[in-house]
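Let me begin by handing over the structure; questions about it come next.
Note that one protein chain of the assembly has been removed; the remaining protein chains are unaltered in position.
And then chain A:
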Amino acid sequence: MTSSSPSSSSPSRKALSKIACSRLQKELSEWQVNPPAGFKHRVTDNLQRWVIDVAGAPGTLYTGETYQLQVDFPEHYPMEAPQVIFLHPAPMHPHIYSNGHICLDILYDSWSPAMTVSSVCISILSMLSSSPAKQRPADNDRYVRNCCNGRSPKETRWWFHDDKV
């Protein structure tokens, strides 16, 4: 896995469109009825930013550990992918940078509006669970240095060529 440095500055954060609001309310109510196993949404009144507790799956390197995902929704969600990062401290994983950025194709190029927060969470947990070793990506230091000032991972030009983890 490689990443290049982020380009250009973050677009200013805009309020959710009505369509995005409607869809997120629906997702939230479905989450409340049937949350994905191992995840807990922290209740806030902010629909545009969800903070989700992730419990490492039993029998994996992350058993017993809990991490926090932060999901920010753009104005045109679900046409546009949400921004998903791990809050500090991010799990040690070959595809997760120490600043919390996650190298996972569905969060960027391969996003589809039929995906949901719930399906994204399941993909991230599956990625965690299949980790062979607790280690940072090879280019972690260079990448994180280039991401100063809280740049969004969506600004990064990602390269995905590891289909094993």
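Keep this in mind: a residue touches a chain if its C-beta (ideal position, glycine included) is under 8 Å from a C-beta of that chain, and two chains touch if they have at least 3 such contacts; residues count from 1.
Just so we're on the same page, contacts and distances are computed from a predicted model.
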Choices "Large ribosomal subunit protein mL46", "Translation initiation factor eIF2B subunit beta", "GINS complex subunit 2" or "E3 ubiquitin-protein ligase RNF25 isoform X1" - which one is the UniProt name of the chain not shown: "E3 ubiquitin-protein ligase RNF25 isoform X1"
Omitted-chain contact residue, chosen from A:26, A:42 or A:88: A:26
Contacting the left-out chain in the complete assembly, out of A:78, A:100 or A:153: A:78
Residues of chain A in contact with the chain not shown: 2, 4, 7-8, 11, 18-19, 22-23, 26-27, 30, 76, 78-80, 105, 108-114, 116, 155, 157-163
